[in-house]
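First up is the structure itself, then whatever we jot down about it.
What you see is the complex with one protein chain gone and the rest in place.
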Amino acid sequence: MEYLLSLLVYLSNPWVKGLVGGIGLALAIAGSIVLLLWVERKFIGRLQHRYGPNRVGKFGILQLVVDGIKLLTKEDIIPDAADKTVFKLAPIIGFAIAFLPFLAIPFSETMIVSDLNVGILFILAVSSMAVVPTLMAGWSPNNKYNLLGGMRAAALMISYEVPMGLAIIGVVMLTDSMSMVEIVKAQEKIWFIFPQALGFVVFVVAAFMEAARLPFDLPEAESEIVQGWTTEFSGMKFAMLLFAEYIHSILASLLIVILFLGGWHGPILPAPIWILIKTFIVMLILMWMRATVPRVRIDQLLNVGWKVLIPLAMINIAFTGTARVILG
Amino acid sequence: MMPLRKFEYEEIGEGRLVINLGPQHPSTHGVLRLIAELDGERVKKVLPIIGYLHRGFEKIAENRNYPMIVPLTDRLDYLSAMSNNMVYCQAIEELMNIKISERTEYIRVIVLELQRIASHLASVGFFGNDVGVTFTAMMYTFRERELIINLFETLSGARLTYNYIRIGGLREDLPKGFENNVLQSIDIIEKKVDEYEEFFSENEIFRRRTQGIGVLKLKDAINLGATGPVLRGSGLKSDVRVTDPYTIYDRFDWDIITEKKGDCFARYNIWINEIRQSISIVRQALNGLPKGEINVKIPRVIKPEPGEVYSKIESPRGELAMNVISDGTPKPYRLKIRSPAFCNLSLLPTISEEGLIADLIATLGSIDPVFGEVDR
Partner (left out) sequence: MEIIAFGVISFIILLASIGMVASKNMVHSALSLAVAFIGIAALFISLEAEFLAMIQVLIYAGAVVVLMLFAVMLTKRDRESPR
């Protein structure tokens, strides 16, 4: 027992910390996807006046496991006229890029894999790289539905990046630093949702766009273009793309909590539990919107992204800047 | 497979994409194939290809005796089976000059209006599905539809194809307690319809997706033969129950709902308001329900004189009509059905030009074709 505890000193070595933290995070995220997907199916089912899955396992808990096994055992079809290298790489790269931002997210003051001093910029940069595997997945199967869905998804993704960055600038202006730990520490007295109300609204809409959730779920608008940009992918490839999208939505909720809702600050419980509770509540709101709201059309969505969110975010920056200068 | 005549011999323009919203599709109300020529996301041309559900109804009817055709008519517009039964029995009764009893007329009106409520609830639910509310709206409207379908199950034993309205009367009289059940169900539905209207009409995203989309001008509607909610949505006050009254509709007091704009939102509004009008008609009919016999004496073998009749009713989708030509034998010589969904569907290429794909799906949902009727 003491031997194991004495090994903990190795964690100060950044190599070991990175490795252990990375693997631990990957397992934790995978576990949380399974749990959250089960909660989503039950919750949306209840909102729609029906039970969710309740046959497999006690409350349908094993449903996700069984779905995963089903997807694993399906035949992996590669269309003849597809670009084979890019077709095989797209889900892999998408899945990998989805995990990367979690390396810079603090779950408490010391529980962070690597406390970069440009943490928030790192997260923004890696999220913006997620457009590339989407385009790859849209182009490579050489299929019209995929192409339409891929183009829509790419248009959606580039329209959220600028408002998101501008909203983050407001937060960074209030904390004087881009490190994630500093941003949460600065919310000790008052959560940033109050001084940055406009930035909060802009960021939440941009985060919904990033998560590609209703009302912005055009890329896989089921009732229009069958499965959108994941049409030709089958079996495990499809599962990877699906999980990558879901991880994006978990990341979006985590960012909302850390940047605006106070991170780990809370009265009695230890710090990581507060972050998990708050993220869970934000994800419940995302699921709630998915069950209730119709879908926005692509040109209306681009309208919102470019003509409404960017001016609002700029007004927010101007306001925060002048307030900062006046109040010191 | 049907050849693509139109596109094979026409040049597809530069940079255009031809996609096939194929017969199996999560959102085309049945089996419909749409070939759309797109310019980016704008729809330039749409060619609907139908016939996937063709069962040769009119030919089969030529080899069956008149009473044997009644269960077949159920399967035409399967979402509103009572209306199909009604138009056929009305045609034969007109052909043979059968006078049906008062009680039957009242019960037929009650059943038809309940069927209209059920069909419009289904239309609203499916329309919400097309616009993007994944299944939530459908689950709730179908919960109310279940109330009506359970009522019909006590009447006829079946949930979708009732075979209740027969030539000369009905299958059997109302069971005990039916009137109270109907009144209770209607009260629940009336409250819920207000909820649904709030759910949809106050939702900004829904309004943006449906207002100004799929606009059908009045001139086009009249020239292309639209009827039903599609025609009334463009401004013309035309309803078969008023222009050519059948059974006893002239004894009841209700309004014809029209809207001016002709877009998807207008048609959806007509559905919601027509549910309310049907509720009021059912209440009035239940109030005046007389006692008496259901069935009248008709000959054992139905053999009409040689002649022809064209009889029409207002089904939930529009003007449903049947043209029966008899030649003195127990089997009809020709039975022709004028189906409203078929004529409304032929409007689709005109009103979806210059829209986006999402608009095409929303417009198709608001026209609401049922393919049992379109393909027969």
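First chain written, first letter: the chains are A and B, and each begins at residue 1.
We adopt the following convention: a contact is a pair of C-beta atoms (placed from the backbone, for glycine too) under 8 Å apart; a residue touches a chain by one contact, two chains touch by 3 or more.
This structure is a prediction, so every number in the text was calculated from the model and none was measured.
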{"item": "Touching partners, among the displayed chains, of the absent chain", "value": "A"}
{"item": "Candidates A:20, A:132, A:169 or A:236 - the one touching the absent chain", "value": "A:132"}
{"item": "Which of A:38, A:107 or A:122 contacts the chain that the document leaves out", "value": "A:122"}
{"item": "On chain A, residues whose C-beta touches the chain left out of the figure", "value": "83, 85-86, 116-118, 121-122, 124-126, 128-129, 131-132, 135-136, 139-140, 142, 147, 151, 154, 158, 161"}
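Methods note: only the chains that are shown with their structure count from here on.
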{"item": "Interface residues, chain A side, partner chain B - complex", "value": "47-50, 144-145, 148, 214-215, 217, 221-226, 290-300"}
{"item": "Residue numbers on chain B that touch chain A, as the complex places them", "value": "17, 19, 25-27, 41, 128-136, 139-140, 143, 203, 205-206, 208-209, 356-359, 361"}
